[in-house]
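Structure below; questions to follow.
Partial complex: the chains shown occupy the same locations as in the complete assembly.
Labels for the chains are A, B, C and D, by order of writing; each one numbers its residues from 1.
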Amino acid sequence: MGAKRGRKPALRHPQDDLLRTDRIPHIWCSGCGIGTVFSCVLSAIKKSGHPLDDVAMVSGIGCTGRMAGYVKLDSYHTTHGRAIPFATGLRLARPQGKILVCSGDGDLLAIGGNHFIHAARRNIDITVVCVNNFNYGMTGGQLAPSTPFNARTTTSPIGCPEEPFNFCHMAAASGAVYVARWTALHIRRLTDSISEALQKRGFSFVEVLSPCPTSFGRRNKMGKGLDIVKYYHDKSVIRNNIDPKEATLDFSTNLVVGKFVDIERPTFLDNYQLINKRELPAWPASTDKGAGKKAAGLV
Amino acid sequence: MAAKTVLTGTHFMNGDYACCEGAIAAGCRFFGGYPITPATEVAERMSSRLPDIGGIYIQMEDELASMAAVLGASWGGMKAMTSTSGPGFSLMMENIGLGICTETPCVVCNVQRAGPSTGLPTLVGQGDMMQARWGSHGHYEIIAVAPSSPQEMFDFTIRAFNLSEQYRLPVMIMADEVVGHMTEKVVIPPEDSIELVPRRRPAVPPEKFRPFKPDPDGVAPMASFGDGYRVHITGLTHDQRGYPVMDAIAQEDMVNRIVGKIRNNLDDIIRYETADMDDAEIAVVAYGIAARSARRAVREAREKGLRAGLLKLNTVWPFPEKLIRELAGNVHAMIMPEINYGQMVLELERCAAGRCTVRLVPHAGGSIHSPKTVLNAIETALKEA
Amino acid sequence: MKYWRTPLDLHTIQVSKGKVVIIEERCKGCQLCIQYCPRDVLEMSKAFNPKGYHYPEVVNESQCVNCHFCEVLCPDFAIFSVEATEKQ
Amino acid sequence: MAPQHEKEILITGFGGQGIVLAGNILGKAAAIHDGKHATLTQSYGPEARGGSCSAQVMISDEEILFPYVEQPQVLVCMSQESYTKNIGLLGPGGLLIWDTDLVQTGEHDPNWVTYSIPATRFAEELGSEMMANIVMLGFLSAVSDLVSVEALRQAVLSSVPPQTKDKNAKAFERGREYGEAILKSVAMQDESRNRDDKT
């Protein structure tokens, strides 16, 4: 029963062409959901049919952020929180192809929250996949803007005193054209969602509830990765097309998943080109300016 | 649209605008920025110039985002820049570090105002000189130029882009409020007379390409998004493949590369001008707007028969150590007027190594040195000699 | 069969036969493949791989329907299934 | 003090009066149309409007090293505050000009040449107080020889928005005519050039 050398099978893994195999094994813990999400991302990229040389991945810093280091695409592992603005520059400098931003809940919505909402507002043409593991995995499990109220983390050892964001609601409120949420066990729906998101023009967002057994799971006595992801999945209910405001994550009742938003809206570049054609009439339509003294009810 | 890229001709133009024209002439087609006095005019002119010449202007939500977007745009294949002033420069520091570490060519123009903090937003300072060198964490080297007129804003911006492509790093233009806001004659040469350094592209097929394997001069070719090279870049310590390697050996390799490509090419990078230096006993060493006060002080000194000369630093970083070491042996004193309480003068003093007197002519900011103050310093130094 | 929900395509397409391949040294022993294989093809090994993890072993090869579930689910790209060819 | 060959002009007022534009036009006239050297620097406070504001123009046949006005030879005051703040700077033999309605002057150095013009009022009459600066430039073109009239006229026209060219041309001529009229009356009086009787 001593340690034994693994045998290399003759066949290659079907995703090996999209992997920097010389960097595998990746750093993700046993039972971590990020690997599964990554696997779904790769499947979705292939499924979407875009030429692979024309697809880029941008990540911030965090366990999830390491995705960019394992994918064999043009891939940019940036600074903590800045994946989206980096991707914005990348996108605008090169409008062709597809850009995925894959990062963690902390990266995208703690330190990166501002870029998230502004990129959604501007409708920058990128697809953002957020692995929400309810904490900062990389740094050992601190509270995040996703941590459920009263959950334990290393910086909320008694319980988290903050209410979390509803990321999907934030994305929608900010202007995202596609918003969906799944768990890391919804592998087919997740893959479909990501590939759908990749087909959209504009800011698309896919959130994935994912186990971090090492940090979040351990502190909250949730068992192994297997147990946690199953728990999320079991608690999930699919409610497509509901107002994302109602798409709550309530661990005492259920975790709402589904596709919540799928709309069309011109992208930043669409509007940039439109405006600079100089064909639109001047804003605002009318101002009634200086139209003499007219009393108004200043109440 | 039929808008012109290079506005060949003679203009009465302010420094911020001249910076834009230099950038555009250098091939810049992406500007990501955030307004801040006294650099706002750079953003404003870019917003009106770029759309018509196939470029992108985007106003980001802050300077952190601006800097990140500029890096992204550079990897997207565009020459890219941003402009800011002190507070925004502080906010850009983390991502300037990413630019250094991922060897991303781009240009950052800091039109300095008086600080610290919000300070005097509309008034001049030179208080960010050391920040330019040291403002991001970890060890690295940078290149910075210091224009002292709108014409130099034009010329040095082109040079900044060329240096950034040549050495693959964010190059800083350390301007100041006076240079940015003052209006003066700017001569823009014909497009075909402007020499540009093109981006160095991979010469080998993707399988053979190592994104951080340097050419003999220490700098590696660069493949953009979509070129088919499937490059990975990271701010983590990485090897020549660009892969993270978490140990001291990889660290040493990487830091050697990003530091070495500057330290080993000093002669190619460093630029300066001199005036009246041949027989000078006192060297006034100055840069940026302070060099103009200095130049007049030196002229007045000469009119009085005093043997003063001017050494004007056109590049401020890397610091011209060799030049100063030599100079220190040839003069009684070096004096440096700076609109701060002693920044570049520390380097001057270090390199002088006790071989001559070194004196700062300090100024807290809000205005520039009157030539008289500098002249006084020259006279005092002569008396002490 | 123990699908929680009946897959939509179950009755319309022919169930293919699969062969599952395990890249042992990539495995981190999370058991997702074992747990969610619809055909109980896999079981945990007693042995450790060089990284110190137990890994899945094929115990019911003939049951594999090449559904790729284990393949997509595996966080470590350590398992995949291929169409079982005649020879195998 | 600036070298002999440098002319130092200080145009002052408050934000919103187009002080900097006036300086810019003057500098442009010198640098581009007259082929000299010129610099324009400005100083203003944190206010977008209403704060005190000045434009410093240097004109010279040689390269200008130090771009700040130390002792203006020409001082234009378009607000009370700017007058009070800057009057002490005017050099001996200097030329002082102010807006008649906006500035109440005190005792003046008899050495100075002084004029006033109701530039803002003229501008209001011509349709917009925003053009007081152009009226003032027209006036300046009459009472000084800093730049050639043609250069200044061209610089005005190439600096204002196209659709306002005509109006601004009128404003310029209004100021210029007023200046010429004053010069004439002064010449006629042949004496006491130090007081502008309109003040």
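By definition in this document, a contact is a pair of C-beta atoms (placed from the backbone, for glycine too) under 8 Å apart; a residue touches a chain by one contact, two chains touch by 3 or more.
Bear in mind that the values here come from a model prediction, so they are computed numbers and not experimental data.
Asker: Counting the whole structure file, what are the per-label copy numbers?
Answerer: A x2, B x2, C x2, D x2
In the analysis below, only the chains that are shown with their structure count from here on.
Asker: So the centre of each chain is just the mean of its C-alpha atoms; given that, what is the distance between chain B and chain C in Å?
Answerer: 58
Asker: Express in whole angstrom the distance between the two chain centres, defined as the mean CA positions of chain B and chain D.
Answerer: Averaging C-alpha atoms per chain gives centres 37 Å apart.
Asker: Can you list the residues of chain A that touch 2 or more other chains?
Answerer: Not one residue of chain A touches more than one other chain, so the list is empty.
Asker: By residue number and range, which residues of chain C touch two or more other chains?
Answerer: Answer for chain C, listing residues that touch two or more other chains: there are none.
Asker: What pattern do the touching chains form: line, ring, star, complete or other?
Answerer: line
Asker: Along chain A, where are the residues that touch chain C in the complex?
Answerer: 1-9, 11, 13-16, 19, 24-26, 28-36, 38-40, 43, 185, 187-188, 191, 224-226, 229-230
Asker: Which residues of chain C touch chain A in the complex?
Answerer: 21-26, 28-32, 35-36, 46-53, 55, 69, 71-78, 80, 82
Asker: Which stretch or stretches of chain D touch chain B in the complex?
Answerer: Against chain B, the touching part of chain D is residues 3, 24, 27-28, 31-32, 37-46, 64-68, 70.
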